[in-house]
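The complex appears here without one of its protein chains, the remainder shown in place.
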Amino acid sequence: MIPLEQYGEFETAWCPGCGNHAILKAVKKALSTLDLPPHKVLFASGIGQAAKAPHYLRCNAFNGLHGRSLPPAQGAALANTELTVFAESGDGCSYGEGGNHFLAALRRNVTMTYLVHDNQIYGLTKGQASPTTAQGQKTKFQPDGAPSMPFNPLAVAVSMNAPFVARAFAGEIDHLADIIAQAARHPGFALVDILQPCVSFNKVNTYAWYRERCYKLGADHNPTDWEAAMRKAQEFGDRIPIGVIYKGDRAPFETRINPAVLRPLATSRPDLARLGGLLQGYA
Amino acid sequence: MIPLEQYGEFETAWCPGCGNHAILKAVKKALSTLDLPPHKVLFASGIGQAAKAPHYLRCNAFNGLHGRSLPPAQGAALANTELTVFAESGDGCSYGEGGNHFLAALRRNVTMTYLVHDNQIYGLTKGQASPTTAQGQKTKFQPDGAPSMPFNPLAVAVSMNAPFVARAFAGEIDHLADIIAQAARHPGFALVDILQPCVSFNKVNTYAWYRERCYKLGADHNPTDWEAAMRKAQEFGDRIPIGVIYKGDRAPFETRINPAVLRPLATSRPDLARLGGLLQGYA
Amino acid sequence: MSDTCVSIVIGGEAGQGLVTVGDFLAKALVRAGYEIVVTQDYMSRIRGGHNTYAIRVSHEAIHGPRESIDLLVALNAETVALHRAQLTSRALVLADEAIDRLGHPGLSIPFKALCPKPMFENVAALGVLTQLLCLERSWLEALIRDEFAKKGDEVVRQNLDVFSSAQDWAAGQKAVFSCMAPPVRTAKRLFMNGNEAIAFGALAAGANFCSYYPMTPATSVAATFVSQGTKMGMLIEQAEDEIAAINMALGASYAGARVVVPTSGGGFALMVEGVSLAGMTETPVVVVLAQRPGPATGLPTRTEQGDLNMVLYAGHGDFPRAVFTPGTPEQCFELTYRAMDQAEKWQSPVFVLTDQFLADSYRAVVPFDLEALPPVSGPGLTCEDPAGYKRYALTPSGVSPRLVPGFGEHLVVVDSDEHTEDGHITEDLTVRVQMVDKRMRKFDGLAADVVPPTYSGDEAPSTLLVCWGSAMGAALEAAQGLRAGGKSAAVLHFGQVYPLIPKQFLPILERAGRVVMVEGNQSCQLARLIRQECGYHFKEAVTRYDGLPITARYILDRL
Partner (left out) sequence: MSDTCVSIVIGGEAGQGLVTVGDFLAKALVRAGYEIVVTQDYMSRIRGGHNTYAIRVSHEAIHGPRESIDLLVALNAETVALHRAQLTSRALVLADEAIDRLGHPGLSIPFKALCPKPMFENVAALGVLTQLLCLERSWLEALIRDEFAKKGDEVVRQNLDVFSSAQDWAAGQKAVFSCMAPPVRTAKRLFMNGNEAIAFGALAAGANFCSYYPMTPATSVAATFVSQGTKMGMLIEQAEDEIAAINMALGASYAGARVVVPTSGGGFALMVEGVSLAGMTETPVVVVLAQRPGPATGLPTRTEQGDLNMVLYAGHGDFPRAVFTPGTPEQCFELTYRAMDQAEKWQSPVFVLTDQFLADSYRAVVPFDLEALPPVSGPGLTCEDPAGYKRYALTPSGVSPRLVPGFGEHLVVVDSDEHTEDGHITEDLTVRVQMVDKRMRKFDGLAADVVPPTYSGDEAPSTLLVCWGSAMGAALEAAQGLRAGGKSAAVLHFGQVYPLIPKQFLPILERAGRVVMVEGNQSCQLARLIRQECGYHFKEAVTRYDGLPITARYILDRL
């Protein structure tokens, strides 16, 4: 196990009391458990409060555009399958601006782990409704209440047979760290939706609100049972299950493409003799 | 019932034998059944073979960008709730480029009908895999087979409790016309995924292939039973159910926003006296 | 630069309430009849960091921000350290007694003693400031009453008590500050920033649909629509992304809504295809782009004028457009109003290009004369011959009669492909050329309608400062500074940068001695555009791209 200090200690730009601090701790714990040296890890992120997370970790980082954490994460994961790749961003970034990439990543199933800090609000832009904000919840920008139904990332992921679908809570650091580690070990695309209190803009979904409702999935839940998983994925109200919701064995993308193209691309050089041969085909 | 001729008769740019011809017929039939005069109907579409459909219909049309049939459809539907709004496009346009709008439209639930010509291929650009192409199906661009799992629009729509979710087949024109009419009558966002043979580029999912598999959902299927709907939404293989998969009663978007803003916006003029009053608040 | 003004800066961490102190004081000053220029400098975070709210105030007209500080309200110790270099000789530092003023003259305020609870500290600071500025206490008292009314009488009373005891405490202190001269004007003005003025300009022109995706520094346009526009019947929807925002707006516009889409550079980058669609379908849309420093995410909460090029050329293919670049909140109102009209009149995308500085800069705004507003163009609802209606009928001006669907038997067909006069997809290449020519003819109309740049200062000046958008105030004051130093000077400000009509400004450029372009970007984007359009080559430029607004001092130091 690599000592936690290896992953650094940084001053953050997050509010005191924000759930992000706990998630950062859990991420470090998971990395340490996974015994991953910082230079073998890549965190890709988008833009938002959550998306700053990779700056507070000693690791390789690609902090890209709002909504676009997944495409560069997948690009890098394919360019070098020896990197352990995470994408990390907020609910707005991941399910709002980035919704199409989420759907495609579920279909594509490249081996990587997606950590979504789900505070059910747009934090960095000061409190607009996000895709996961409860319908009817009032914000400064939605004074009559958010008009749309919230997005259910777990149900969508399960409906698309994503190989690893989990929910966790920032208030349960060890449990969260364990889930992140499981996710990272699972072949294919692993989703961890992390309930994260935003103390500044979401006065509904507080630590207390989540604590009252979250319960850990126990041995009675069989994550390989798709129907059970779908039921658990739909549970979000008085009781919210946390833990591994669904686990399948879809073959990851890497196993479905021409093996000849899967090698660290940084070290490959063009074989000009071969190219000359191909050009002959045009003569 | 408005006579079918009212909806025009145009030369199309589609291949002979293409499923689109049948869909166009069914659309006209549905409009006629619904007794909708052409000028009260708007068809918004994206870009692709399917997306040309509104040009072959006497109606109002907004033929926009690839992947973007839904946002203008919703914008127009909100700007004038007296229009009956359809969006019509291909599977690539709707679930590929336009995936994020699909998710958002399911959440937003504006009253309108979405007709997706699902030929499981990119037709207009000559045969690339689309989001609904079967995994492993070979194309010129995917000679090793499409590497990703196909998108299941019905499962995603059901998982998000879309109020009206249906599947139809271009080979069953009357059935299709009936479903389109039902969809248009249902309050909220109605999805009709239409299986459509592409005779030029999809040599797998032919008329015969679909005919062998498609069966009509009967009285034994209760579309208001969510679990049953989810099971039917997952069925796509040796047997493919067609008909109304799911029907719910989520309140449409229009009922959730300030009623004062819902009127034909084209006829509204700014009340400058009122504006002057609001400006006083800044003094 | 006149000495009649005072620069007040409130500094501290995000979340300490410095914006509340600033807003209260600035609004009270406006009510009292003073001129103000507010500069808000904040970091991309919600709590912590270091932010400032600067109010420059005078009884005379002032135009731009300034670096120097006469009164520094330090909500934390860092503020004193960070800003001591900016303090003028007469400056006072106001801070809690626990904060080290690092030897600077000022007041150590016993906030604990003055306030029953920490939440009253803002009001206590306002009491001290009122006293030092010799501001009539009634202005702030009235404001406290207005703003806290909804929290109940008890809260109002407690705040008033703290306010007056803080003022009394300050009156008893030795440190004094020269009283401000009493204001000249008495007519009511509005306390309003650029984004709010844009929102009102749009609403006055009938804007009734706004689809947006939040992005700093444009969010307060949408926020103003939410709080004020809804009362005018505006339909507002937060879209799933910027692509949806502009396409939704185009659909609504097609159906007859008057649409505005506020965003910033990164969001606008995603709307480029939609802009091209607006150009092709000739659908009116006004995009408000509040600039921040790029590329990419850049400095999300700071200011820059670096997105002009992108706005000028957004969209593939050739089609006409107009770009407005207001310099003040008044211009934000007027030019957004005009943008709404131009978009509709020429059935084209039209842009209002502003920036974080102006977006957030409160001023004392002369109330808009709503009655004097010119009429706004609009689409038709019906026509005489519905069966013969053609959305893209070829006309000499390039403008085809635009009807909205659903109000008559006519059909409105619009198409992103090249199309025939009736809107249907075509590959007839003769029609293609007719349609390109038709669309481009609208450029002449847009050109004929251009708002000329404003000129102010000496005729044939030895120094001419050329600028656009929010750089106006700094340029005007730099010119004043030059004149104060005995040199002739003038300012040429572009409130519309596209189309450019050389005869409106080329003679002015040619008769000036030294001509200096002043813009908030590295590559002199307007200077390049002017050269492209009329060959005039700027030999000198003052550029700024550190995220802060251009000031008169900044310009003068570089001349």
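Letters are used for the chains, namely A, B and C, taken in the order the chains are written, and counting of residues starts over at 1 for each.
The criterion applied here is as follows: a residue touches a chain if its C-beta (ideal position, glycine included) is under 8 Å from a C-beta of that chain, and two chains touch if they have at least 3 such contacts.
The structure displayed is predicted, hence computed values, not measured ones.
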Practice problem: Kindly state which of the options A:Leu31, A:Ala50 or A:Leu65 is in contact with the chain not pictured. | Solution: A:Leu65
Quiz item: Among C:Gly12, C:Gly229 or C:Pro300, which one is in touch with the chain left out?
Solution: C:Pro300
Quiz prompt | Residue among C:Gln16, C:Ser44 or C:Thr328 that touches the chain left out of view | solution = C:Ser44
Quiz item: What residue numbers in subunit B mark contact with the hidden partner chain?
Solution: 13-16, 47, 49, 65-67, 96-97, 99, 122-126, 128-129, 131, 140-143, 147, 200-201
Quiz item: When the complex is taken as a whole, what residues of subunit C touch the one chain not shown?
Solution: 43-44, 49, 243, 265-266, 268-270, 272-273, 276-277, 279-281, 291, 293-300, 302, 304, 306-307, 309-310, 312-319, 415-418, 427, 429-430, 432-433, 436-437, 440, 521-523, 528-529, 531-532, 535, 537, 545-548
Quiz item: Taking the full complex into account, what residues of subunit A touch the chain not shown?
Solution: 13, 37-40, 42, 44, 47, 52, 54-55, 58-65, 68, 70-80, 82-83, 100-101, 103-104, 257-258, 260-272, 274-276, 278-279, 281-283
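One rule holds in what follows: only the chains that are shown with their structure count from here on.
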Quiz item: Where the centres are mean C-alpha positions, what is the separation of subunit B from subunit C, in Å?
Solution: 41
Quiz prompt | Computed distance of Cα centres, subunit C from subunit A, in Å | solution = 37
Quiz item: What positions in subunit A touch 2 or more of the other chains?
Solution: 97, 99, 131, 147
Practice problem: Give me the residues of subunit C that touch two or more other chains. | Solution: 230, 237, 240-241
